[in-house]
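What follows is chain A.
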Amino acid sequence: ADFNEAPMLAEQTASGALPPVEERLPANPRVLEPVSEVGVYGGTLTRGTAWLGAYLTENFTREPLFMWQLPDTSVGAPVPNLAESITYSEDGSSATVKLREGIRWSDGAPFTAADIEFYWNDIMLNENVAESFPGILLVDGEAPKLTVLSDTEIQFDFGKPFYFFEEAMASIWEIAWPKHYMGQFHPDHTDGATYDDLNQRLELQSGRGKVTLQAWMLDDYVEGEHYRLVRNPYYWKVDTAGNQLPYFDRANVEMVEDRQAVALGNTTGKFDLDSMWVGPQHLGLFSQAIQSGRDISVIFGDVPGMAIYFNFDQEDETLRNLFRDVSFRRAVSVAIDRDEINNVFYNGLLSPGGSAFSPVTPYFREEDYALWASHDTEQAKQLLADAGYKDLDGDGFVETPDGESFNIVVDVAQHDLYTGIVELIVTDHLADAGIKATMNVQDHTATRDRFDAGEFQMHVWDYEGSSFPLAQNFDELAPGAPNMPPFHPKASSDPVDPQFVTFGELMNGATTKPFEERKVDMQEASRLMADNAWIVHLGYFERPFIHNNRLGNAPKRLTRSDQVNDQPAWQAMMLFDATQK
Partner candidate 1 sequence: MRDEQILDVTDLTLRFGADKSGQGGLLAVNNVSFGLNRQETLSIVGESGSGKTTIGRCIARLYEPNAGQITFRSEGGEVDLTHMSKAELRPIRQQIQMLFQDPNASLNSRMRIGDLVAEPLNIHRIGTPAERRDRVVSLLERVGLGADTVNRYPHQLSGGQRQRVGIARALTVSPRLLICDEPVSALDVSVQAQVLNLLRDLQDEMGLSYIFVSHDLGVVDYISDRVMVLYLGTIMELATRDDLFAAPAHPYTRALLDAMPSRRDGRHRKRKVLTGEIAGPTLKRQGCVFAGRCPHATDLCQREAPVLRPWARNPATSVACHHADALDLSTEETTI
Partner candidate 2 sequence: MFKNPVINRILSALFTLWLISVISFIVIQLPPGDVVSNFVRQQELISGASVPPETLEFLRQRFGFGEPVYVQYLKWIAGFPKGDFGFSVIYDGAEVADIVARRIGMTLLLAILALFLSWGLAIPLGIYAATHKNRFSDYLMSNVALFGLSIPDFLMAVVYLFIAIFVMGSDYTGGLFSEAYVDAAWSVERFWDFLKHLAVPLLILSIGGMAGTFRIMRANLLDVLGQQFVETARAKGLRERVVIYKHAARIAINPLISRLGMQLPVLLNGTIIISIVLDLPTLGPPFYRALIAQDMYLAGTVLMLLAVILLIGNLIADLLLAWSDPRVRDG
Partner candidate 3 sequence: MTLLSVQGLHTHYHVEQGTLRAVDDVSFEIAEGETVGVVGESGCGKSVTARSIMGLLPRRIGEIAAGEIRFAARGGTLDLAQQDPLGPVMRDIRGNDIGMIFQEPMTSLNPVYTIGAQIVEAIRLHSDLSKADAWAKAEQLLERVGINEPARRAKQYPHAFSGGMRQRAMIAMALSSDPRLLIADEPTTAVDVTVEAQILALLEELKRERNMALMLITHDLNVVGEIADRVIVMYLGRVVETTTAARVFDDPKHPYTRGLLASLPSLGRRTRLTPIEGTVPGPHQRPAGCPFAPRCAQATEKCNTQPPTFRIDAETSVACWLYDDAEAGHA
């Protein structure tokens, strides 16, 4: 009787369709501290998106074993979520996780260690199932061994120290699948089931989302149009007042045309919040809207800006040598006028800097951040000249020492912020320094394909993973050797340079070390990266996010999702409709 439930469920409880709330909750539900106040039940939370995939429902709430503290992930280490506690072995090479007791799937079936085992062994590690094992969990390329000790206890054996386990766990989307439900379609568990059929059902929207551990479960899905989610009656988290979460009865995701339409929807109140599609380019829209009386708020979060990647394995020898030449990369970095970009595109919210790990990480050092990051066209020209790149034919662009002229293609996905920046860089900054480059705008997937396939020359995208460098699934992003940085796609060919090898060793070794040792190594890695300018970063910036003021418990500041490898930055289950209060 210490717990409360939503009126929507109370009716069903009363009619006997559902057991009482106490029976639905685990013995030790996870208690969440509201951001500002205890909320009220009811209503629909609506988000807009320019692209609809299963990923978006996962983005509402994710339920791994451990979870980053939200909304600000930088306040501390991950906390137990589905797990109740973790115990490492003496040398850190194995860990035992105890689960919360009495958690139920959204259909009322009990959640046990068997569900985790099912997902781990029968889904992720099964070759026939189209679901691959997350790279972040791999230790030296091997998946840890999982042993079920009891219904609520599991043991992971890593084979070597892996103190990174909790952080790695906090960075994945989910850890368990309903064995009682998905087992029906699994050939190992049900006769007559086929992998073909199973593979059709892997997505949340193909039915799996109806049996979930998340705050809302799937109600209706139409491709390319919307998701409709409805509250999970067995959700296992409560607020400090004992109210079963979430507050909102329903959660919707509506598909619209593009970023712009998402921003517009959030401006007019059609959508409640966004931390994915809006950016500095919409500040004007938001301030105009607020001035014209729209009841919305803009909050900020510190996120990495745009980065330029070089293809160190470019087929063309001239270009490969060019990209592997540190002077060239440094020249590119100093040729770029970050202040101008800040002024024009980032509304002054960018703090210009180079490719050092984010200030939200413990590995950040000011001095690394400042390396090769101040605009100086003359220095760029000098760097090029010293390395032998001079303008021999007087066309204003430099040639290689062999006298070969080149024109670099810079791939950029269609993006209302980056396209403009790249255009500026390509047409002005690089040209001023004598580097000839051409912008190639394509659909995101197309540029991404070229990047993944190593068929690019220079590539522009977010400075992925810099806020949480070790969580990055390098192998997913670059089809090279496992755990290699993403900008060396065909790592099988000769190494870029000795420092690059060192960098890789430092990164790969970091996860096996306790925090203090790890920090030293990572700071060195960060310095190497900044000094060698393997990636040219523009700097971290305060990114605006938007939400409707009807939302209660909205945070004052946000961590952008990618800081924690796409964890939901909003604690959506804590949000409520403040106008109902």
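The candidate set was assembled so that all candidates are chains of the complex that A comes from, given by their letters.
Keep in mind that, in the parts below, a contact is a pair of C-beta atoms (placed from the backbone, for glycine too) under 8 Å apart; a residue touches a chain by one contact, two chains touch by 3 or more; residues count from 1.
Note that the structure is a prediction, hence the values are computed from the model and not measured.
S.K.: Which numbered candidate touches chain A here in the complex: 1, 2 or 3?
M.R.: 2
S.K.: For the complex, which residues does chain A have touching candidate 2?
M.R.: Chain A reaches candidate 2 through residues 46, 53-55, 128-132, 134, 195-196, 199, 202-203, 205, 222-225, 228, 256-257, 261, 264-265, 267-270, 288, 292-293, 414, 443, 445-446, 448-449, 452-453, 473, 476.
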